[in-house]
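Everything on this sheet refers to the single structure shown next.
With one protein chain held back, the other chains of the complex are shown just where they sit.
In order of appearance the chains are A, B, C and D, and numbering begins at 1 in each one.
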């Protein structure tokens, strides 16, 4: 995620870091050059058809309908993913407090919290489709068929053992299993977002119509707008192709793109919050590197 | 569900798999041919009325209102259905953990988890209105008036028996019945979506106005757009008829269409997650066949 | 509720069952005839003012804002009402399972389930403002000041008695009262929708502006569209008056109109689900009569 | 709240009760007269500038964006407030049933229900910023710093006393405190709506642009629309100023305006529902007076 203050004048003119321009530069240039060629052809020949705006207005309404929908759907995915991870962070903290309350045995208590951190890292690695590390958190679950489930099962097994041995009473067992089921619900929500992209059919429909629109627009502008046609075409293409690209990134919120969620930083925040419960010194929060928080 | 990466240039030009074009090809061609005939008639005779754009603008605003609403409603149904199945998956995993905690008897524990898998398959088969199989999961409930309810009742009966026999204490009975009621709630949500289609009156209103719009559009374009009229008409028809078709598919999320939800894959994911609790080897996850995940 | 498959070509041309056309036929014809008279007057005299499209565009934007809002609000009411009844169905099933678990006495268990069915019917009859029957379900509560509350109170009294007599333990009392309070919440939600229509001021604002729009539209079209003016006016009136009428029906989801919810069928579904718990044979599900499910 | 059936033709022409017209009549007349003066000036002099529609279209899009947002936000506030009160009504009923179940002592049981009714009235009076009465419900809490909180604290104190004295067991204490906390949540939701109006900056932005729009509109219409300009300006002003006024009322749902919520009627409904639990005769439901339900 890009962390920058609101753009000032200078940034509006120059910012590339965090901008969508670098990603859409090739098509943007193509469209602009094509528009310029059409204007030139119109000046030199009489073969370029001049279209009036009726068709484009209808076209534009349809296109804004598509892009508006896609933008809302992509942002909702991104924001829901963020909510789920915020909820997981709260669950980690509440789990630590409930473990304090209901698990009197220090060793079991520590194992539970360690497993919770393993779980969070396994969930992060699994969502990002990264290779599991050989060492460090979650490494022990690297060969499980579904590592986060395996970590949560191991955590649950600690609760089961404590309950069987009478160390955790009925209230505690109920509180802790309720917490685990809430975490499992949020985990399944993340996996739902990761495994169910926006329907592919929309992508085709939207990219195809956006491209057609940008390619046909010069025909509508050439007569009335003249040599400003390439400028207008570039601006419209910037808006529409830029939005299509942004929504592509936002709809995959667990990617490591500029607009991906800062899962590393959230895992670190959980480690900071659990440290006092483990009797350890809290690590430093992650800081953005070049405005980018991973 | 179609699983493909974001479309590149080649796919934008050629992709048919996952595209809506094959389904709407006949009307698309009809509309385009009609537009060409109108242009030809206009060139040969003087009987074709030329309309200006006022009427079409109003028409277009209304149409985009209808299509925008229908698109949002259909996508919400699809996404809500996906959420409910994601929630069921989380519930299956939580049920397994709660069964570990609160059902000490191994045989009863295994029966509960088996019944849970039966339930999930019965629910899937029931939603898709498939014939129940003679063998395999859920087969035993094939003759019940409502198979998923019967499976859940059987699961509940295990809990009742365990509670009566004192094997499951009050906390466990409460935890497990709460879990079952949550699953019943999500099941009822799915049945609500399956049994309550979008109001039929909208379909009539939208298809009728979309058709009228596409058929009348050439009259507005013919004078100013000439032989590009068929192209524009085809593009607009692609947008509007395509969207109407896509929303038709998305609003029936349990169908086995290209945009139906991958219920088979979700049931498999549940089997993978429950395997360790049953002491079995986890099966492989389902993979898409020809970009299609069933 | 109308249950029909997606409309095919024939239905698009002819379907009346489920269509909004019959309800809006009188105003539709009036508007069309008026448009024809205006065109005739324009051809015969020079007194008809010709208006350009600026005013209509603004007007149309405002109107689509109103209708879009009203459509969303009405559909949300309809869908929320459906969700609440779906939730009630799930609650009935869960109540039956919880009664199995926590009410060991068969007679009390049966009384509770019978009262639950009485409650559901009383709630349905109350929402639809029907007269209470002399016999059959819910008849015993016909003279109560608020029959569904009385039924739920009677059900609650069974739980109270069982708890006092020690037959239902603390866990059971908590589980059952929680279930009843959830049902009461969904009942209050339905009553909220039934008793709080969309603000009347919107209806006035929308109907008045829709009518003005349809009546003034011919003045904008007559010059450029000629004898196609009545056709366009009819289509626009069909869209706008039709939408206003549909939203009127949808915003009263408990009515027995074409778009009312199938409460009879949902009550029957609850009876089917509870039958095994009562040791009875399940009745048949309700089937649509002439595409209409009551 | 105005309770009227859907408007028929006569009402569309004449209804003032429930209409927004009386409130916006002065500005509506001003705008219409100004438009007439502009047309007259245009006919007599040549000093009135004629503007084309480009600027107005952009202006209109922005304005409909503002008004659409404000309308949705205001309606959401109104509907959320209604949901919260519907939830409170359900909570009152559930509290009565839970008191039946968990508070065996009749005197304590009655005190709890009476305090619940006091609470509801205190909450209503507090939200509407009415003076507290000397007698009747909630009068005893009139001097508390926050009367509804004081009533709920008194109710809670009854539960505390019963729990301390062993009359209410752990399950009952948990059930009742959970119910009270749910009521407190809904109370805080209502206070949030009452104390956090829509940001004032929006009101300025919207009223200023709406006024500018209505005042400048005649310049765009005068040339093409002539003496119909005042009519169109009046209709557009009716739409936009009317919507601004309606949203002002809806965004303050606890006011005693035409569109305020019928809090008196909901409190009465709670009294009707609690009467049987108190062994009293239920009062009559409140009926609308002149279509207005307070």
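The rule is simple: contacts are C-beta pairs under 8 Å (C-beta built on N, C-alpha and C of every residue); 3 or more make two chains touch, one makes a residue touch a chain.
Note that this is a predicted model, so its numbers are computed, not measured.
Seen across the whole complex, the unshown chain contacts chain D at 49, 51-55, 57-59, 61-63, 65-66, 68-69, 73, 145-146, 149-150, 152-153, 156-157, 159-160, 163-164, 170-171, 173-174, 177-178, 180-181, 184-185, 187-189, 191-192, 196-197, 199-205, 207-209, 211-212, 219, 248. In the full complex, the hidden chain is touched by chain A at residues 1-4, 6-7, 11-12, 15, 18-20, 52-53, 56-57, 60-61, 64, 67-68, 71-72, 75, 78, 82-83, 86-87, 89-91, 93-94, 97-98, 100-102, 104, 169-171, 174-175, 179, 217, 220-221, 224-226, 228, 232, 235-236, 238-240, 242-243, 246, 249-250, 258-259, 261, 269, 272-273, 275-277, 282.
As a convention for this text, only the chains that are shown with their structure count from here on.
With steps allowed only between chains in touch, the distance from chain A over to chain D comes to 3.
Averaging C-alpha coordinates per chain places the centre of chain C 23 Å away from that of chain D.
Of all residues in chain B, those that touch two or more other chains are 52-53, 57, 61, 68, 170-171, 174.
With chains as nodes and touching pairs as edges, the resulting graph is an open line.
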